[in-house]
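One structure, pasted below without further comment.
A single protein chain has been omitted from the complex, and every remaining protein chain is retained in its original position.
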């Protein structure tokens, strides 16, 4: 068992393992997405307060959750890479950042499109919104720092430090609601709805959350494979793969 | 379910622009991200083909040396 | 020659794409800091908006002045430029243009988005963008003088602010003033024409002043 | 050794007295720009005051971060420090302390004067000064991490802002928040104790993180 | 013809040199010698017009270089202690850009050739910051290979170079002299040069 883990901790074997796992997650993501959208648009009822606008929730909430979660995961991988000098973990962190930033952006965008009809404004400087924006800056900071450094080893370590220091902001996103009076609703959807109705909404939302998860895993694996290729280009196994035309 | 026709579906009870604006941009982001990864990979593979071709002699030279 | 300079500086900026992005994000972050520290009342934010955006644009442009000459100075390129057979003013104009393309233009493009965060009405957004479009090149040009004067002085980064800020203030007042005038329902043409006049004057005089400053700094 | 570092950095700052003065003037100018661009209504200015002073302090402190390590890096002193027989964290702590003494303390001393310009009541001035006294060292310490990480990277000056600003934001919120709480007649102790907690945490962790970053950057 | 008459240089409260006179003719080499701190770099910078002498004047073909300005600069290449190479640009870009400054637009092909001649083959596309000290110096000196300027002013061109590069530079300088160019240079290393006329200027 232990040997197995070691085996997959090497970029070479992880590369092929990831290659085999991607289709699985991609198909799952697509299936869940279709199911989630079906429930979201054709099963879930109209909200009696918000009308149809609430249907934004099916992407807003998954994106918002993913944005925070991916940051923690990224920091974790980066930290492991820093502590144990494992290249693969650092590459994982680098691969997660763009997807995390994308979800953060989507959460901001959908939230703001939702805010216009609900609150009458695109944007308020409310705690949760602000901290989500800071999260976007953290992702961008991480990526720009890594982009500014040419030497990948140094980029990994520097990125890990800033990612770990930035983790402080995650609890702030969570608890900031208590520090400011806030427009953003903290309670879940079920409050405004009768239980049966809410449950279809909730199901739709959860299905979409899983779809987002599967999508994130697939995309991150795909990206980490590219990063592995970029970084390991001088190794024998890459040129071997290349000769076999199996890159 | 209670969409009687397409235009009603697209209107989203008057919130169409917000709902579809959200979904469209989200899917644009998702598809964009996927395309970017594929493009990054393609350029990489193409470049490697060239690099390895150019280094073809190099590796054989190393082999010779170890043989000696 | 002019194009060589512009092209070279753009090339350098592209090599370091992060430079362009970071100036932009600095701008974004500064604008976003104010609501955090002032509090979230929309009415007050809306009134502050033009001032804040303009101050942020000014700071972002000013901060990137450090890079305008100092890299060329440190590695000796600037000496070579002084020894160039071309008019130094033209070189300076080229560098200022490149600086504006790299730092000013992204700010102009970003400003409307930030204005939305402060809930500005659409026509105020338009005036804001126009005023920035006219004003930011002036900032780059005036900044070139300051950057040239403080070249090689330790702490130049902050000293340059000190020299340049007083000159920036008229631009700031009329830039922010145009948007405020619009929001108060007044006419903003006068403000914008003044900004335009600043731009013309600085295109004519700033390169020459900066070139002389460079010669002084390099003695 | 700690004292050698502090003493040396202070000596360097004295040699370049303009550095200290320019940070301070930068602070003063930014604070004074706002009334110019926002307009002269006293009520609004008073409400803006804590936010503006804090943002200005943050920017001033951030701008001077460039100098924290980069000079030592460029002339090879930093290499020598890494090879010193002393713990690098201690060196970093010394440099951060010197940085604070040179940039933070003048701001703290100047803040009440600026607060008066915005017509702040006396006890708000007191809270403002205290919050700056607790908060500015945190800025220097966190800043040291950013400065260490971006060492030797072109465009580091702006990149460092990008890295450091998100981390500064909690300090800003509670710093400005304490004054606003006081002006609203609320209790400001909680804010100040949080700032104190930030200070302790950053004294313990920041030098270590910055030292690791330095080692990474110098590889 | 480059002529300096009665040049003096003061730095702080120190008189570095005074009454320095020389005439440098076509095909002539002037070696400025002297111990550390004797004012060689200061003199060279004065000759370039980068700083003004405390007394005396410099003429180029009979006209003061101060009034000639850009007309003088276009006939001059100065390579100082600092090599003027941009860390972020590649060796190739550095060469092409620094040549463009002195008004010589060279093609990529020419530039590559010059770099290869300077022993930088295969490193044309590396950013200068990863080059070694000697390689950076070579990039700076490659400018001489493509320059059409008549007067070369070189401050310790041999610093950081290895033996083969020194030989290379020496040949380059001699060729320039043979083609009627003029060179003013300093160096602490022994180098035997043949030239139509050699002026040895000793500073103390």
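Chains: A, B, C, D and E, in written order; residue numbering restarts at 1 for each.
Assume a residue touches a chain if its C-beta (ideal position, glycine included) is under 8 Å from a C-beta of that chain, and two chains touch if they have at least 3 such contacts.
Since this is a predicted model, take the numbers as computed values, not measurements.
Asks: If the hidden chain were put back, which of E:133, E:180 or E:194 would touch it?
Replies: E:133
Asks: If the hidden chain were put back, which of D:12, D:101 or D:190 would touch it?
Replies: D:12
Asks: Based on the whole complex, identify which of E:165, E:182 or E:195 touches the chain you can't see.
Replies: Counting the whole complex, the residue in contact with the absent chain is E:165.
Asks: Considering the whole complex, not just the chains shown, which residues of subunit D touch the missing one?
Replies: Output for subunit D: 1, 4, 8, 11-12, 15-16, 71, 74-77, 79-87, 218-219.
Asks: To test your reading of the contact rule: which positions on subunit E touch the chain that is missing from view?
Replies: Here the touching residues of subunit E are 11-12, 34-38, 40-41, 81, 119, 123, 126, 130-135, 137-138, 156, 159-165, 188-189.
Quick note on the criterion: only the chains that are shown with their structure count from here on.
Asks: Would you mind naming the chains that touch subunit A and likewise touch subunit D?
Replies: The shared contacts of subunit A and subunit D, listed by label, come to C.
Asks: Just to be sure I understand the contacts, which chains border both subunit C and subunit A?
Replies: For subunit A paired with subunit C, the chains in contact with each are D, in label order.
Asks: When you average C-alpha coordinates per chain, which one falls nearest the overall C-alpha average? Tell me, please.
Replies: Chain closest to the assembly's C-alpha mean: C.
Asks: Subunit B to subunit E: how many Å between their CA centres?
Replies: 52
Asks: Just the number, please: Cα centre separation of subunit C and subunit E in whole Å.
Replies: Inter-chain centre distance comes to 37 Å.
Asks: Out of subunit D, which residues touch more than one other chain, so two or more?
Replies: If we look for residues of subunit D contacting two or more partner chains, we find 154-155, 159, 162, 165-166, 169, 173.
Asks: Which subunit A residues reach two or more other chains?
Replies: 137, 140, 144, 148
Asks: Which two-chain combinations touch?
Replies: A-B, A-C, A-D, C-D, C-E
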